[in-house]
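The block underneath contains the structure these notes are about, expressed in structure tokens.
Omission of a single protein chain aside, the complex is shown with its protein chains in their original locations.
As written, the chain order gives the labels A, B and C, with residue 1 at the start of each chain.
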Amino acid sequence: MSAAPGASPREILIATIADLLDGVRHVAVGASSPIPAAGAMLRRALNETEGKPPVRLSILGSVRHNFFTNGGVELFDCAAQGRIDAFFLGGGQIDGEANINLVGTGTYPETDVRWPGSFGSAYLYFVVPRVILFREEHSPRVFVPKVDFVSAPGVSDPGTFRTGGPYALLTGKGLFDFDKERRRFALRSVHPGHSLREIEAATGFGFDHAAAPAETPQPRAEAMRLLHGRVLDELAETYPDFAASLKDERAAA
Amino acid sequence: MSAAPGASPREILIATIADLLDGVRHVAVGASSPIPAAGAMLRRALNETEGKPPVRLSILGSVRHNFFTNGGVELFDCAAQGRIDAFFLGGGQIDGEANINLVGTGTYPETDVRWPGSFGSAYLYFVVPRVILFREEHSPRVFVPKVDFVSAPGVSDPGTFRTGGPYALLTGKGLFDFDKERRRFALRSVHPGHSLREIEAATGFGFDHAAAPAETPQPRAEAMRLLHGRVLDELAETYPDFAASLKDERAAA
Amino acid sequence: MPISQPLDVLAALIPDGARLAIPADYAGVSMAMVAPLLKRGAHGLHLVCVPTSGIQADILIGAGAVATVETSAVTLGEAGGAPAFNRAVKSGTIRLMDATCPAIHAGLIAAQKGMPFLPLRGLIGSDILANRQDWRVIDNPFADERDPVVLIPALAPDVALFHAPAADRFGNVKIGRRRELATMAYAARSTIVTVERIVEGDLMASEESAAGTLPALYVDAIGVAPGGAAPCALWGEYETDTAAMRAYAKAARDPAAFADYVAALTGEVPA
Partner (left out) sequence: MPISQPLDVLAALIPDGARLAIPADYAGVSMAMVAPLLKRGAHGLHLVCVPTSGIQADILIGAGAVATVETSAVTLGEAGGAPAFNRAVKSGTIRLMDATCPAIHAGLIAAQKGMPFLPLRGLIGSDILANRQDWRVIDNPFADERDPVVLIPALAPDVALFHAPAADRFGNVKIGRRRELATMAYAARSTIVTVERIVEGDLMASEESAAGTLPALYVDAIGVAPGGAAPCALWGEYETDTAAMRAYAKAARDPAAFADYVAALTGEVPA
């Protein structure tokens, strides 16, 4: 497979997400998540090209990509029914056991910094099989030893009903797998231009890694072709600014 | 108040129901219940004439009298919210403690006679404040000492959540009140042409009564005027055969 | 894949022994699927009537396709009781799971929401509850004093089957205000719908039509069957065929006449 040399960091993130979504039938994406949405659109386009089963993409808050007619509760019901295979969660803080904090830093409730709140994370993290933790900023203030507030826990005791959970962690510097048994992340690959040393310095928790971790692969040519063809057109409908900036970036490359 | 002499038995039932519904804001009626529907329509008309608050009438299964848009569950939700003040229940058997049986006679499940089933009775009897038991046939096979199957109990222990229950029992022969404390019916009135003796013979359970019970009053002239005016027109939309037969009856009287 | 498939193909998607959810007579009954089901020799079905049924359950029961009936009522309405159902009850050839309407809804909604159960008021002291070993009574943990409340376990049908006015070529189905059809589809593992017609355009495209639409996400197979609810009514389309309903009721009261009725329905030459 030929690579498109010099894919931009965002292009690599999008292509990596498309890879992580291989095999899903239905992926839901939050309203202001253009990179996950682009990754999901790329996955859908790749499946069509490769003759794989169709991928359904629900973008919350989008009228065009809204397959729901039962109000705000339908996303959660749909996930409970096992009809959503993948979802993205972020976090103001994420720790080494994949706990996420969307509420704030300091002592709850009078937190020093308050973030919007947990949204549906405390539910969806339990019932969506492939939750991809996505946070571009890879810094010690985000990747902490222990979150100050657990919006949703990364793992649960064996007796707890849980059909979903963390599947991977994607940041601006690298891609991690999560081992539920060992409750620990393992670095799968380092994005081009970054290093294991840099990632270690930017991560407040310990993680497994090879002595010389792999580099995150460049997008395949076919993926780049689709991304800058139909995916960019689809993206422009919901995220016009983002689509335009991706296009400009490529033109300047 | 002047009476319309010689009101028919069905006219008396309709007018009696209208009286029982005095003060309700919202009454629901089953699909094939023309007499309760006529009584409720008469109540609505009387309230308008008398300047009382409007009465809302939901006829289940009717498109015109359907105030619901959330499917079959909405009636029950609406009742649970306290938004339905009155409802009608019948029963293949009704006993002296106001238990009703809509399932069958003999030993469940292989009952000798099987009726359709309990429908929503086991719920609505608990949450609609004014449940009117209505059964025209007044015979010992209907009014039994003890029902063979309790679709819904007439009374509940004090610890049981119950905001509704039996308010009155109306038959082809008379009108009863129900005393929840004493778990016992009391005959309020005997319909014209019937007698206490006859009712006692036709009722398989004991009930309280005056030595010389009152006669069920004749409909007031205003009620008869409304019944044979707008109520008959309204009835004809949903129950054309019934409306026609009421009209013929009056013409022949 | 074409958006609609022949009805006998749909019938093959309803396996023997399936827990099959069907709507009440006023909501959109797929009568069109009765003959294909009988022709393929369906048996052992567990009918979940949402929350009651009529002629559809009665024919399936009378023809021996049904092992269990979970329902709040079976009746032919103005045409009287359900003769085949009543015979089967008396002879003990079906297992009965008598319920009350909101309990059926509660079980489906629990499945829709991935909740293990829903609590339901009422029922306490009834023989319905006494005969439902699969229900539980607990004390409401939020009450200060003793407050018994019934728990209805999640009820996930294997298949939901109903009839609707229209589907579009994307597989979206028009359900109007009959939201229980959506509940059935959400709760069921698969959903089969017959429709009067396939319409042009996208039912999800406007706010107006989307409000009354079950998204294709929940629809596994569609068949076209004009008049497919008859003799039951279809809201917004046609009324109950009272004469046909009474004719069925008359036939069903006599086992031999019922057999002829079924033979005619399935296109076999009556004996």
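Going forward, a contact is a pair of C-beta atoms (placed from the backbone, for glycine too) under 8 Å apart; a residue touches a chain by one contact, two chains touch by 3 or more.
In this text, all values refer to a predicted model and were calculated from it rather than measured experimentally.
Novice: For the chain left off this view, which of A:Ala31, A:Ala201 or A:Ala244 is in contact with it?
Specialist: Answering carefully, the residue with contact to the hidden chain is A:Ala31.
Novice: Looking beyond the chains shown, say which of A:Val63, A:Ala201 or A:Ala221 touches the absent one.
Specialist: That would be A:Val63, which touches the missing chain.
Novice: For the chain that got dropped from the picture, name the residues of subunit C it touches.
Specialist: 106, 113-121, 136, 138, 140-143, 147, 149, 151, 153, 175-177, 207-212, 235-236
Novice: Given the full complex, what residues of subunit B touch the hidden partner chain?
Specialist: The missing chain touches subunit B at positions 26, 56, 66-70, 76-81, 83, 127.
Novice: Could I get the residues of subunit A that touch the absent chain, sorted low to high?
Specialist: Residues in contact with the chain left out: 31-32, 61, 63, 68-74, 76, 80, 102-104, 108-127, 149-153, 156-157, 159-161.
In the analysis below, only the chains that are shown with their structure count from here on.
Novice: Write out the two chains that share the greatest number of C-beta pairs in contact.
Specialist: Looking at every pair of chains, the most contacts join B-C.
Novice: Can you figure out the chain closest to the middle, judged by Cα centres?
Specialist: The chain sitting closest to the overall C-alpha centre is C.
Novice: Which chain lies the greatest distance away from subunit A when centres are computed from Cα atoms alone?
Specialist: B
Novice: Between subunit B and subunit C, what distance separates the C-alpha centroids? Give it in angstrom.
Specialist: Averaging C-alpha atoms per chain gives centres 30 Å apart.
Novice: Take the average of all CA coordinates in subunit A, do the same for subunit B, and state the distance between these two points in whole angstrom.
Specialist: 60
Novice: Touching two or more other chains, which residues of subunit A qualify?
Specialist: none
Novice: Multi-chain contacts in subunit C: which residues touch at least two other chains?
Specialist: 182
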